[in-house]
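All protein chains of the complex are present and in place, except for one that has been dropped.
Take a look at chain A:
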Amino acid sequence: MGVPRVPAPVTSLLALAVTSEQIEHLHRRFKQLSQDQLTIRKENFDSIPDLEFNPIRGKIVHAFFDKRNLRQESDGLADEINFEDFLTIMSYFRPIEMNMDEEQLDRFRKEKLKFLFHMYDSDHDGKITLQEYRNVVEELLSGNPHLEKESARSIADGAMMEAASICVGQMGPDQVYEGITFEDFLKMWQGIDIETKMHVRFLNVDTIAHCY
C-alpha cells in the first residue's frame, strides 16, 4: 500500500484528538471498505461479514450517513461519506484521556450520548417518540424468532413509562408525554459511565478481518 495518502483536511481532525497512528489504521480500513474509492456508500457496508448478524445493523449504518453526526449544518442523510466523515464518526468512540478536566469530560460525554440519541431518533425531530422506541426494541429483539411482536411492543411501552416517570414524575391520567428529549435522555443515562464504556481501541485494527 505504500505511504498512506492521508487527505489534507485530516489535519483539522487532529483537533479531534485522534492520533496519527490511528488515522493511518483507519485510513487503511477505509480503503478496504470503499474498495479504493474516495467515498463510501451504504452498499459498501454490506461487505462486512460480521455486521450481518447484528440486529441493529440498519441503525448503525444509518448513523454513519446521518448528517447530524457528521457535524454538518443541514439535516437528513448523506449519500456518501469520505474519509474525513468516517473519521468524524469514529471520533465519537475514542477513549478518554487521563488529563481531561471536568468540563472536557462533560462535553465528551454529551457528544457520545448525542450520537446514541440520534440513533434512536430516526425522524430527526429531536424527540424519541413511542413509535420510534418501539421500533428500536423490535429491532433489538429481531434476532429472536420465538418472540411475538406483542411482547416487543409492550416492553417498549413499559420502558417509555419508566422514562416518563423519571423525567416528568407522577403523571395524571390525562397528561400526555410526548417523547424523550435529549435532556431527558441525558437524565436516564446518568448512572451509566458512558465515557468509559463507549470506546473502541482502533489501534489494533486487524486487517485479517477484511471484507469480501
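Note that in this section a contact is a pair of C-beta atoms (placed from the backbone, for glycine too) under 8 Å apart; a residue touches a chain by one contact, two chains touch by 3 or more; residues count from 1.
As a convention for this text, contacts and distances are computed from a predicted model.
Per the UniProt record, the absent chain's protein name among "Sodium/hydrogen exchanger", "Dynein light chain", "Potassium voltage-gated channel subfamily B member 1" or "Histo-blood group ABO system transferase" is "Sodium/hydrogen exchanger". Checked against the full complex, the candidates A:Asp36, A:Asp50, A:Glu102 or A:Glu183 give a single residue touching the omitted chain, namely A:Asp50. Taking the whole complex into account, chain A touches the unshown chain at residues 26, 29, 32-33, 45, 48, 50-51, 53-57, 59-60, 64, 90, 93, 95, 98, 116, 119, 130, 136-137, 140-141, 143-144, 146-147, 150-151, 154-155, 157-163, 165, 171, 173-177, 188-189, 191-192, 194, 196-202, 204-207, 209-210.
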